[in-house]
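Worksheet: the structure to be examined is printed underneath.
Only one protein chain is missing; all other protein chains are in place.
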Amino acid sequence: MATKSGRTISSVRERSAKSLFLRWEFLLVLIFLGVNVMNISLSSNYLDAYNLFTNINGFLTKALVALPMAYILLLGDIDLSVGGNICLSATVLGIVFNSTGNIWFGIMAAITVGTLCGALNGLILTKYTELAPMIVTLATNIVFRGLSERILGDGSTGGMQKIKWFTELYYGRVGNMVPYLFIFFCVLALVFGLVMHKTVFGRHMFAIGENKKAAAYAGIKVQKVRMFVYTLAGLICGITAVIYCSWMGSVKSNACEGYELEAISMCVLGGISTAGGKGTFVGSFIAIFIVGLLRYGLNLINLSGQTIRIILGILLIVVVLYPTIQDAIKNRKKKAVK
Amino acid sequence: MKKLIAMLLAVLMIVGLAACGNGGGSSDKPVYAIICKDASNPYMSRMVQGFKEACDAIGVTALEKSPETTSAEDQIAIINDLVAQGVKGIAIAANDAAALEATIKAATDKGIAVVTLDSDTAGSQMFVNQAGVKEVAQVLVDSVMDMTGGEGEFAVLSASSTATNQNAWIEAMKAIIKDDAKYANLKWVETVYGDDESQKSTDEMQNLMTKYPNLEVVCCPTTVGVLAAAQVVANNPDCGIKIAGLGLPSEMKDYVGDDKACPYMYLWNPIDVGNCGAYMIKAILDGKVGDVGTSFTADNNTTYEITAGDPAEKQIIVGPPFKFTGENINEWAGVY
Amino acid sequence: MIQTKSKSLGKFSGLLRSRESSLLLVMILLVLVIQWRSGGAFLTKTVITQLTQNYAYTMVLSFGMLLVLLIGGIDISIGATLALSGMSTSLLMADGIITNPLLAFLFSIVVGSICGSVIGVTISKGKVIPIIATLGLQYIFRGLTYLVSGTKWVPSDKMLAGYKSFAQGSFLGLNNLFWIVIIMFVAMFVFLKWTNFGRQIYEVGSNPEAAKISGIRIDRVKIAVYTINGAIAGLAGAMYTSMYATAQGNMANGAEMDVIAACVIGGVSLDGGQGSAFGVLLGATTIAIISKSLSLVGIDAFWQQALKGGIIAVAVLINVIVQRNAARRALEGREI
Partner (left out) sequence: MSNTVLELRGITKIFPGVKALDNVRFDLREGEIHALMGENGAGKSTFIKVIMGVHQAEEGEMFLNGEKVNFKSTRDAQKAGIAAIYQHVTAYPHLTVAENIFIGHLKKRFGVVQWGEMYKEADRLLGELNADFDSHALMGNLSVAQQQMVEIAKALSLNARIIIMDEPTAALTKRESEELYRIALKLRDEGVAIIFISHRFEDMYALASRVTVFRDSQYIGTYNVDEITNADLIKAMVGREINDLFPKPEVELGEEILRVENLCRTGYFKDVSFSVRKGEILGLTGLVGARRTEVVQTIFGVEKLKSGKIFWEGKEVKVRNPAEAMKMGIGLLPENRQIEGLILDWGIGRNITLTELKSYVRGLFIDEKKENDVSKELAERVDTKAVTVFDKASSLSGGNQQKVVVAKALGSDFKLLILDEPTKGVDVGAKAAIYEIMGELALDGYAIIMISSEMPEILGMSDRIIVMCEGRVTGELSREEATQEKILELAMAKHTSEEGGE
């Protein structure tokens, strides 16, 4: 097959400095620095590393579920059942631990239940592809939380804090400074990021999110990928449940309320577009810390919880409106030119 | 270039917005903080009012923090913030009987005095108990006894199934009824949960009336539940059901009285509880608090006797539950 | 060629008709089972009036959500819009600025429609995906509700007597709030079936590209629909606060989930273009019956949540199976 007109196509991706600046992640880095500058100026003890890490640990449980949520949003799907899933898995951990007296059985049980709940979502959504993921995961969320309420009744299961090494999962720190959970989260985030951007599976997810039909014709087993991602979300919920029990020591049926919406806000802030297919993992990683530290800073100046919710709401809307504002500026420029 | 300016603008907007927050945390006077159960409960806001008055008297700055959801996680996050801000004392109405222990211990290790009020949790140095669990349960059982005339069906409309206080009182009521033959022919038909929401409490109350036609008394150990129940009874006067429980006088003004839905009810002054919480912090910081069994005089020159508590080791009782009847309800309605 | 069976069913044609009649059948069956299980306690006058009164506001919200779903959108901030409009109206009533109940209802509707139009503009002009726009605005509206009320309640004695008595009053034997539902149903039925704008909503939902080419201004339709939805949420806010005679910060928390479930059970498709006012009325009534009867039927409090989620899932699955069979039958009908 000789090349016809000898026209050559360049295959070198040149990184213009300007393009680097305009990427979404740079805006997030800017906001991240802004938040830190604000926090430091507002209260001197923000920079105390120990307290900083304590606070970061506080929102890492929410951040853990943001990792698989980024994958789900990338596929153009959504999962509103993570809150209920963690609550049920944590309840199972408490019950199994109290009945068998062995924390290992509890941990295994929690992770299995979490993964099964995720697989249930996946099964329903891949068998009945016409069903809207929002309504299915909405229903399963109520069912999971309802089951945990059924099991616990008006009491709660607890006593996990008696196992010393188990509480170390959450409270333990390397050199009494950097918590294990923080390290675990960064490693997990790195793995999620690399899988998403550098592996075949990640590229397939981008393709499905961008155009399900074209992905199917290119030989990608779309429903298998969706099934795997929902089950993966379940697994991460199981692990988060274990960490939740290590942190709290006891579980009630109103645990982890609102985790799903928090996780979605973090991803959307990170640039993962809910229309699927766009967005980078680094963005979500930075966004997680923006949301967490902004809350911490605003707490330091004692804004009420509700005002913080308003600020987060405004930030989310401004960030999502940003592309449209950009286009409006571009169009006005084009009109001015013509 | 225009895009870069847009970005800088976004960042400045955030910094500016946050900077207008009310004042920095590092004023010179020591700070006592109070953490409520959630953001929208009138009982809690009265308790905070008492706490602030006491702080002004002691000469410290009072700081009120309320979590976004009624959960232990949010309270833990707030405790961590307060420790980071270097507050001297924390008074907390705990959302969970065990979950806060480790975080409180981290605070007390740093010399911060931590007391619990309204609902207790492990790790607290002192539980400011508005009224003993047994005393509250006793008055509730006695009201039911009196209103049913000694025998008949009654039900309990509680807050949420995870509310530590209400569950403790309900357990104590069950124990009292089991131990004493006097209450033998009281028939406890059901316990339902209104989740401290008007709509759910109203639904549950109406369901009770339909399911148990000859129900005589509904006991509501929560200010939200008792108001909703009273309103339902007031709306269908011929149902012949009496309401007992714990309620705020200002809320229940129109419903308490001999011919009204709620002949009488009990509560304690949340303002006193808040007040006492502040003085307890001062007492702990001054090292006045001895072991169980001893007593001490706080700066508001009232002496308190330390008794054994559960799950906190030490507790003091602010006073017996106060009875509100048709006569004195209006007088107290202005106070809280 | 397929011969459609509409001739035999009189004026209305095939599939849509059959789904609503099957839903009516399911509802009747449900009532009979509940009646049997609850020993006849369900079909009594008091329970029915309570049901129509307590769930009137969710039924009204469902009609607003119908419009939003018809154009292929979604709005999860209606709970927060309801709270904001209800709370601001109650606050103005407590401060004596609003003195007559009708004005209160109108003010609440105005606040609701402002919230709705903000959502509409964000989604249409701002090109933001509906789920994310309403998620963000839900945070903002709920936060504003607390901010406006300073996390305090508006107690019932501060409310206008006429405002509270309206919710309890009845006309020709039916409760006033339920009259609002009936009027809303008739208005929605006429609006969607007989007005030009009503048909445009179906067009935009059924085939947005064709609607755009044929000259319908899509953005204007979207803004109008979300504003109407906001206004309805405002009306529901007034209904809620007049019914429960108090205004709390966390009222109607999570109401949007019940409303979406009601629409889905009522046969409304989430991708737009499909759904009717009659279907939504049936769906909302079914959800009300389920919520009301769970405790009556002796299902203990802790099973309720799990069962409700299960019923939504089953209803959604039945919808899909019915659609699949219809599609398969249409395929087999084709002669090859």
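Labels for the chains are A, B and C, by order of writing; each one numbers its residues from 1.
Please note the rule applied: a residue touches a chain if its C-beta (ideal position, glycine included) is under 8 Å from a C-beta of that chain, and two chains touch if they have at least 3 such contacts.
Just so you know, these numbers come straight off a predicted model, no measurement behind them.
Q: Which visible chains touch the chain that is not shown?
A: A, C
Q: Pick out which of A:31, A:207 or A:248 touches the chain that's been left out of the picture.
A: Only one listed residue reaches the unshown chain, and that is A:207.
Q: From the list C:199, C:220 or C:324, which touches the chain that is not on show?
A: Hidden-chain contact among the options goes to C:199.
Q: In the complete complex, the non-displayed chain touches which residues of chain C?
A: Touch with the absent chain occurs at residues 1-4, 6-7, 11-16, 193-196, 198-199, 202-203, 205-207, 209-210, 213-215, 273-274, 328, 330-334, 336.
Q: In the complete complex, the non-displayed chain touches which residues of chain A?
A: 1, 3-5, 7-13, 194, 198-200, 203-204, 207, 210-211, 213-221, 277-278
In this text, only the chains that are shown with their structure count from here on.
Q: Taking each chain's centre as the mean of its CA atoms, which one is farthest from the centre of chain A?
A: With centres defined by C-alpha atoms, farthest from chain A sits B.
Q: Indicate the whole-number Å distance between the mean C-alpha point of chain A and the mean C-alpha point of chain C.
A: 31
Q: Where in chain C do residues touch at least two different other chains?
A: Counting only residues that touch two or more other chains, chain C contributes 146, 151, 249, 302.
Q: By residue number and range, which residues of chain A touch two or more other chains?
A: Only 149, 152-153, 304, 306, 308-309 qualify.
Q: For the complex, which residues does chain A have touching chain B?
A: Contacts found on chain A: 21-22, 26-27, 30-31, 33-35, 37-38, 41-46, 48, 51-52, 54-55, 58-59, 61, 149, 152-156, 158-159, 161, 167, 171, 247-250, 252-258, 294-306, 308-309, 311, 315, 318, 322, 325-326, 329, 333.
Q: Within the complex, which stretch of chain B touches chain C?
A: 38-40, 42, 45, 66, 161, 192-193, 197-199, 202-204, 206-207, 209-211, 227-228, 231, 235-236, 250-251, 253-254
Q: So in the complex, the part of chain B that touches chain A is made up of which residues?
A: Counting only chain B, the residues touching chain A are 2-4, 6-8, 10-15, 17-19, 21-26, 39, 63, 65-74, 76-78, 80-81, 83-86, 96-99, 101-102, 106, 160-162, 167, 191, 193.
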